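Here you go, one structure.
Our next item is chain A:
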Amino acid sequence: MRLAVLAAAILAAASPVMATNWNDTLAAAKGQTVYWNAWGGDERTNSFIAWASDALSARYGVTIQQVKLTDTAEAVTRVIAEKAAGVTENGSVDMIWINGANFLSMKQQGLLFGPFVADLPNARYLDLASGSAATVDFTVPVEGYESPWRLAKFVMTYDSARVSEPPRSMRALLKWAQQHPGRFTHPAVSNFMGATFLKQALIELAPDASVLQSPVTDEAFAAATGPLWQWYDALRPNLWHSGETFPENASIQEQMLNDGEIDIAMSFDPASTAAAIEKGLLPGTARAYGLEGGTIGNISFVAIPFNAAHKEGAMVVANFLLDPATQARAQDITVLGSYSVLDQDKLGPQERAEFAALPTSPALPTNEELGVTLVEPHPSWMTRLTDVWAQRYTK
Partner candidate 1 sequence: MTGAEGRWLRFFVLLLVTGGLVLPILTGLWETGRAAFGILPAIGAETWSLAPWQRLFTLPGIGSSLKLSLWTGLASTLLALLLATGFCAAIHGWSGQRHVSRILGPLLAAPHAALAIGIAFLIAPSGWIARMISPWATGWNLPPNIATVNDQMGLALVLGLLVKEVPFLLLVMLGALGQIPVNAQLAAGRALGYGRGVVWIKVILPQVYPLIRLPVFVVLSFALSVVDMAIILGPSNPPVLSVAVTRWYFAADTSLILPASAAALAQAFVVAFGILLWICAEQVAARAGRWWIRRGGRGYSAGPGLILASGATLILMGLGASALIDLAIWSVTWRWSFPSALPEGWSSGIWARPGSGWGSAFIQTTVIGLTTTAIAVLLAIAWLEGEDRAGMQRARWAEVLIYLPLLVPQIAFLYGLNVVFLRAGLTGGLGAVIWAQALFVFPYVMIALSDPWRALDRRLVCASAALGAGPMRRLVAVKLPILLRPLLTAAAIGFAVSVAQYLPTLFMGAGRVATLTTEAVTLSSGSDRRVTGVYAVLQAVLPLGTYVAALFLPAFVHRNRRGLSGGAA
Partner candidate 2 sequence: MNTLALSDVEIRRHGASGPLFAPLSLIVPAGTITTVMGPSGIGKSTLIDFIGGHLGSGFVATGKIMLNGLDVTHVRAENRRIGILFQDELLFPHLSVGDNLAFGLAARHHGRAARRRAVDAALEQAGLAGFHDRDPATLSGGQRARVALMRALLAEPRALLLDEPFAKLDAELRTEIRSFVFSHIRARGVPVLLVSHDASDADAAAGPVVAM
């Protein structure tokens, strides 16, 4: 009891402005089970969430129940079905791992609770300056409706035992594919990874990439995507299975790299290759690398639906995910291998040392290898891009 008071006092000292609020939140959250709807296709993430649940229940009496999704949109559909049925409170979804189009869609339809990010004590470790990576999700302003928890950045992966010099640009990739037909593919474009691959190519090939930051228009789309389609038409016949079918998602594609069905794959997580080697899911010779002009990066968030039954618990979880110790653990390649979303400049020396002491691996690309981070185009581009792709290439 005294310990709890002490902890509360420390927290209060750390952020005096919202002390009482946050204490209320902690008190209300105690004993709650947070149903966190998160993509369940990655065992590392699932284990990390299980660990977080144990840590949270020991510290705050909050437990997490992961609702494993095949696709994030399942949770969105569920909230819509609940709204359709008039379930405006005590909904079944407490928290969603979300970003991009799903976030835009929920935000537009008023399906989100918030803004709540500023109320989280650990938000002070974030760079929340206007326009910073943590405040914009696919160019859509976050406005406090979702809280960051892990960093994603597009990388290409390959098996160095089979490919000595991987192509470092989209144009080079086309040449490589023409020399090695059938040895490369991308995930289905209906999957975010496949769409990201197209976006990455679009940024590189568009005559003027700056138009991608504004909502799409017919003229802008025609002008920007002309070279992309030309490039893709040349690439497609050289893809695995002649580009007639695609792996469902990046995980399946990673499995194909492991099976030797393809030589080059991709990921939205620079550490995933090192972590996969660690888990026996890729050969020790697998490597990840960035592209010459830089690659797309974004942040994964957690959001709370408007009708969530355990909003306080969800906020406690969101806050816990921003804790420097949690973020350091997430970045550990033996655990999750997900880059931190915190602003390194806002960390104290002790916390910085914690990050510096993390284990490393030859499959973990250095910052130079990763190159600069390109911002996501406006979500309307992705929707239009995948629609037009489907029209062009679906029989």
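How were these candidates chosen? In short, all candidates are chains of the complex that A comes from, given by their letters.
What we mean here is this: a contact is a pair of C-beta atoms (placed from the backbone, for glycine too) under 8 Å apart; a residue touches a chain by one contact, two chains touch by 3 or more; residues count from 1.
Keep in mind that this is a model prediction, so the values were computed, not measured.
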| item | value |
| --- | --- |
| Touch-positive candidate for chain A in this complex, from 1 or 2 | 1 |
| Chain A residues touching candidate 1 - in the complex, by the definition given at the top | 35, 37, 40-43, 46-47, 50, 65, 67-78, 80-87, 92-93, 100-102, 105, 109, 162, 181-183, 188, 190, 240-241, 244-246, 248-249, 251-252, 254-256, 258-261, 276, 279-281, 283, 383, 387, 390-391, 393-395 |
